[in-house]
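Please find one structure pasted underneath; my questions will follow.
Removed from the display is one protein chain of the complex; every other protein chain stays in position.
Letters A, B, C, D and E mark the chains in the order given here, with residues in each chain numbered from 1 onward.
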Amino acid sequence: MSLQGKKVAIFVDQQYQEMEVWYPYYRLVEEGAEVHVIAAEAGKTYPSKTGYPCKSDKSYDEVKPFDYDGVIAPGGFAPDFIRRHPASSAFIAQVDAQGKLVAGICHGPWCLCSANVLRGRHCTSFFAIKDDVVNAGGVWEDSEVVVDKNLVTSRKPADLPAFMRACIEVLSKQ
Amino acid sequence: MSLQGKKVAIFVDQQYQEMEVWYPYYRLVEEGAEVHVIAAEAGKTYPSKTGYPCKSDKSYDEVKPFDYDGVIAPGGFAPDFIRRHPASSAFIAQVDAQGKLVAGICHGPWCLCSANVLRGRHCTSFFAIKDDVVNAGGVWEDSEVVVDKNLVTSRKPADLPAFMRACIEVLSKQ
Amino acid sequence: MSLQGKKVAIFVDQQYQEMEVWYPYYRLVEEGAEVHVIAAEAGKTYPSKTGYPCKSDKSYDEVKPFDYDGVIAPGGFAPDFIRRHPASSAFIAQVDAQGKLVAGICHGPWCLCSANVLRGRHCTSFFAIKDDVVNAGGVWEDSEVVVDKNLVTSRKPADLPAFMRACIEVLSKQ
Amino acid sequence: MSLQGKKVAIFVDQQYQEMEVWYPYYRLVEEGAEVHVIAAEAGKTYPSKTGYPCKSDKSYDEVKPFDYDGVIAPGGFAPDFIRRHPASSAFIAQVDAQGKLVAGICHGPWCLCSANVLRGRHCTSFFAIKDDVVNAGGVWEDSEVVVDKNLVTSRKPADLPAFMRACIEVLSKQ
Amino acid sequence: MSLQGKKVAIFVDQQYQEMEVWYPYYRLVEEGAEVHVIAAEAGKTYPSKTGYPCKSDKSYDEVKPFDYDGVIAPGGFAPDFIRRHPASSAFIAQVDAQGKLVAGICHGPWCLCSANVLRGRHCTSFFAIKDDVVNAGGVWEDSEVVVDKNLVTSRKPADLPAFMRACIEVLSKQ
Partner (left out) sequence: MSLQGKKVAIFVDQQYQEMEVWYPYYRLVEEGAEVHVIAAEAGKTYPSKTGYPCKSDKSYDEVKPFDYDGVIAPGGFAPDFIRRHPASSAFIAQVDAQGKLVAGICHGPWCLCSANVLRGRHCTSFFAIKDDVVNAGGVWEDSEVVVDKNLVTSRKPADLPAFMRACIEVLSKQ
């Protein structure tokens, strides 16, 4: 249980990719961390792309980046909804500014584009959004997981084992 | 019937926004134009976000930009699938290079980002992708329709009347 | 904008055919008309056959035929629900009596059967309801659009360009 | 088992009303009859309004009215598809001409309109299609079941017990 | 109408098998019985496996076994939800103790396992739950219907005619 005492935020909104929310969630719990699902509204149930429910714990407006050791942006089309809320981008930017874990998988890096935390940094994403990541200043590569200090990014659900192995490592060293 | 003799391409892929394909389609037909639905595969039926079917006429690989007077990129999440095919971006770039109608509505401008035709040009889109459009060099504004020479962009289905009025005007002056 | 100052009603109910509501709606708006979606309940969202939403502006009970320049009955299975409300049939009959546009496409002419406005008039519909139209006195023909004075009818979504061209012509001459 | 030796046809097509096919089916089997599900194609699985499957035994084209003691037209929107096949109307008309059971429930009487077997006869249906039934010559009344010699009609699923009680009686007296 | 004066309970919960609720329901009504749909909540609409609605009349907590002449447990996955409510098992056990009709079809015998009414009794079920029935003491056989005094069981929807023939016989002899 290497993450006891750590608190991690996972962002969610409609059309999230099922495993890119729930694998990190259960994995961090298994490792002893406290995990909060954060969304536009607290206590609301958001459907995944196939309708799998995820109930948010807190809303962007009621959380402080200082209280968290990291933030994870899942994929699916949820990021297109997540980044409609400026508070979500601000949260990511501040966690990044504090040098704490900022992680995004699949389409999740859309949130990192809007948080403007990719300029000059090594990263990856689902290949379909590569142009947006590059246009946001990211140095994009097609790898299972890319770790650039506190920034961890991956491409797709199959990368989840490598993605979480890297996230846990970054968190445990923080 | 101000568009007789004109030929226009409408791009489509799964999860297209119903009206942002079909209103331009029927409107251009009503105005006398020949309209081709173009997708990754010819003769394939693509479902909209709610499952409304749209059968493609041709594939990106079998069409030449010179044969067309304009191209329209609809919204919904279809653009995320459309721009996975480099041939779609190349088509848009060449139509633009020839000074012919390049139009995108809602999330459609994602295709214009990947075709790299927005640098320094006035445009709009659905507000959620504004950061990607700006990062791609677009001069973004929140207007019902923005016309910058051969580039016509709008934000959402409610803008379709203004969007098509502008598209028809650009096409008829070409 | 040939229809500025005109006001047109489009009837809607569950299981409407997506394009047979929305193409007329946007087309009339593009032409400058004021368009009201009218249903059994005002302010209610009705799902199309695939679930595409359409929110009604007014209910049958709160509108007066004299205030409108025309009425359009879409297809899908919505007409089976629309004509369960006698007020909808009465509205159509009175608009017809005033010589103003009465239009129906696909299964829409079911509403015209129940409004009893087809006796001895040239018209068409989706072929599956031909017997009901003939039994209601209609002189049925298999054409893209049939115009008999203020009565405009068509068969299916593919006829929408011709259908709206005719509707706009009848409206602009009223 | 009062119907041993009797053979009854039940028509089916997409969007049939679940109970208006399956209650008659099982009820007639329980009473000893041989029941054939007949549709446009043999061996094809047709979905009900909610997707409940029904596999056809035979197609309209391969059955002879003389081989059957009766025919039942269910409701839902299936009748709108059933009567697109002239052979279905011809089958009903001939079974009627032979004085054998012709039954329709809910929207089922649409099939009887197209088979032209309602002229001057007492009947009922789902109230939404009353105008079509009256226009087809039917003497319509709002009753749980209406029996006019070999013609049995009802309005909705809740009428199924009375509907089948009457159908079994007509069949057993044939 | 051999069951006039009889009152029968049919249990229901989400994911019930459509015909294993509605065929018994309509059949018993046709035979003159009073039928109550009983579930965890009264007046609640429960969806079948495909979403076909069934509204409950009463809840387990407000009914007395003495008031009923029999109880039917349908299949689908509803029994997995039904037997989560101890009152449902208690109801079945008491009806059985009074020697009155206890019937289960398909997965319905799961409810009979939890009511502990199968020990040493001849019965059947859907083959997938045979191990649970045998482990609950049932003497399982693969027959269309098995009648052991007041206990009537069947395997699947196709057995419904035989199942209801047997249920009606047991009820009418009670």
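The criterion applied here is as follows: contacts are C-beta pairs under 8 Å (C-beta built on N, C-alpha and C of every residue); 3 or more make two chains touch, one makes a residue touch a chain.
Every value quoted in this text rests on a predicted model; they were computed, and no experiment measured them.
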Give the labels of the shown chains that the missing chain contacts, considering the complete complex.
A, E
Contact with the hidden chain, among E:Arg83, E:Lys100 or E:Arg155, goes to E:Arg83
Which of these, A:Met19, A:Ala39, A:Ala103 or A:Val170, touches the one chain of the complex that we don't see?
A:Met19
With the full complex in mind, choose from E:Gln17, E:Ser56, E:Gln94 or E:Ser114 the residue touching the hidden chain.
E:Ser114
Subunit A positions in touch with the non-displayed chain are 18-19, 22-23, 26-27, 29-30, 48, 50-52, 160-162, 164-165
Please give every residue of subunit E in contact with the chain that is not shown.
77, 80-81, 83-84, 107, 110, 113-114, 127-129, 131-132, 135-137
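The working rule: only the chains that are shown with their structure count from here on.
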Neighbours of subunit E that also touch subunit C are D
Are the two sides of the subunit B and subunit C contact the same residues or different ones, given that same means over half of the numbers occur on both copies?
same
Which listed pair, A-B, B-C or C-D, duplicates the contacts of D-E in over half of its pairs
B-C
Between subunit A and subunit E the C-alpha superposition rotation, given in steps of 5 degrees, amounts to 120
Subunit A to subunit D: how many Å between their CA centres?
58
Are the chains arranged, by touching, as a line, ring, star, complete graph, or other?
line
Once the touch criterion is applied, which pairs of chains come out as touching?
A-B, B-C, C-D, D-E
